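A short worksheet on the structure shown next.
A single protein chain has been omitted from the complex, and every remaining protein chain is retained in its original position.
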Amino acid sequence: MAANPIHSYTLVITGAPYSTQAPQTALSFARAAIAAGHTVDRVFLYGDGVHLASSLCTPPSDETHWPTEWSIFLTNNGIPGVACIASALRRGLVNESERKRYELSASNLLEPFIIAGLGEWVEGNTTSSRTLYFHAGG
Amino acid sequence: MTDIHTLHILNKTPEHPRSKACRDALQPGDALLLIESAVLALAAQSASESDVPVYALASDIVARGLGQCAREASLIDFPAMVDLTTRAQNVISW
Amino acid sequence: MKNPVMPARNNEGFLENANDWTPDVATLIASDDRIELDEKHWEIIEFLRLFYKEHEMSPPSNRLFVKSVKEALGDERGNSIYLMQLFPGTPAKTACRIAGLPRPTNCL
């Protein structure tokens, strides 16, 4: 029996960057999980968490750019980042195909994030060995 | 090895209704991990009411200037947090 | 027989204003999809409109559409093959469009 079994994680982020600590805590956790040899199956952005996938976040240059940090982390580790479509559309986060579908003036989804339904979360919930949530604090 | 039944991860201040709900849900065999604003519980004057092991993220404690008052919890880093989640059968993020 | 005028619709054929819906408008929208509405279609359309009124939402996914039809009208109608034959494409979407309900968010 392995002393340290390998786990797979689905991480759900519901807190927005720059209004909660959730995306930061989640990123530190994800980095530590990967470093320990575990896998992160997917990161699912839900509710206010979808703001993390905006290509338009522009924090002051001396503050950490959390969308960029996440984008690089996901890309380097080949981890899918999924923003819930219902949360995203309500909050003004759209990719090119939703922009066309709803005839909007611009799209703003940061790569490598994609937009998809809650089915992605359901799949994570059933297939990953652990599902962790990173909510707004308060 | 899952030697923890449920790991409760709390990120709310002691005043938040969910903090109380979390404390009420603790059962023998569980563990409590305080992160983000929840570490402020360690500064509040309260008897350590829970019988379960209490952990707290050191980075959140240090950031809030609470390094001196964290005697009631075991301070851990993110690798240890990952380890805790692997040792628990269930994890609840409050 | 009067010839109804097609009300304003969005780029996917859903009514811009739900109040524009009449059975004649439904017939017109359906003809876009080359569907000739018969009593089997109307049964589902009426079910959907009632569902929307009672719950202030359409079934949020095709699977839940099938489930809801099954719950209300039984196995014979509440299965995806039956509904697919009546409303080709994505049945929930096609049926909502004809029933004059809002465009589903594609949530699932």
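The letters A, B and C name the chains in turn, as written, and every chain counts its residues from 1.
The working rule: a contact is a pair of C-beta atoms (placed from the backbone, for glycine too) under 8 Å apart; a residue touches a chain by one contact, two chains touch by 3 or more.
Criterion: contacts and distances are computed from a predicted model.
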**Asked** If you look up the hidden chain in UniProt, what protein name do you find among "NAD-reducing hydrogenase HoxS subunit beta", "DsrE family protein", "Electron transport complex protein RnfC" or "Cytochrome (Ubi)quinol oxidase subunit III"?
**Response** "DsrE family protein"
**Prompt:** If the full complex is used, which shown chains touch the chain that is missing here?
**Reply:** A, B, C
**Fill in**
Contacting the left-out chain: of A:38, A:51 or A:135, that is A:135
**Message:** Under the stated touch rule, tell me which residues of chain B contact the chain that is not displayed.
**Reply:** 6, 17-18, 21, 24-27, 90, 92-94
**Item:** Contacts of chain C with the absent chain, listed as residue ranges
**Value:** 51, 54-57, 59-61, 63-64, 67-68, 71-72, 107-108
**Message:** Touching the absent chain: which residues on chain A qualify?
**Reply:** 14-15, 46-48, 86-87, 117-119, 121-122, 125-126, 131, 133, 135-136
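The definition used in the following text is that only the chains that are shown with their structure count from here on.
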**Asked** If you average all the Cα positions, which chain's own average lands nearest?
**Response** A
**Asked** Which chain's C-alpha centroid is most distant from that of chain B?
**Response** C
**Message:** Applying the contact rule given earlier, which two chains have the most C-beta pairs between them?
**Reply:** A-B
**Complete:** Distance between the CA centroids of chain A and chain C (whole Å) is 34
**Item:** Whole-Å separation of chain centres (CA-atom averages), chain A against chain B
**Value:** 24
**Message:** Based only on mean CA positions, could you tell me how far chain B sits from chain C in angstrom?
**Reply:** 50
**Request:** Identify all positions of chain A at which a residue touches two or more other chains, and write them in rising order.
**Result:** none
**In chain C, residues with contacts to at least two other chains** = none
**Request:** Sort out for me which residues of chain A touch chain C in the complex.
**Result:** 84-86, 89, 101, 103, 117-119
**Fill in**
Interface with chain B, chain A side, in the complex: residues 1, 3-5, 7, 9, 21-22, 25, 28-29, 31-33, 35-36, 38, 130-135, 137-138
**Prompt:** Taking the complex as given, what residues does chain C use to touch chain A?
**Reply:** 10-12, 61, 105-108
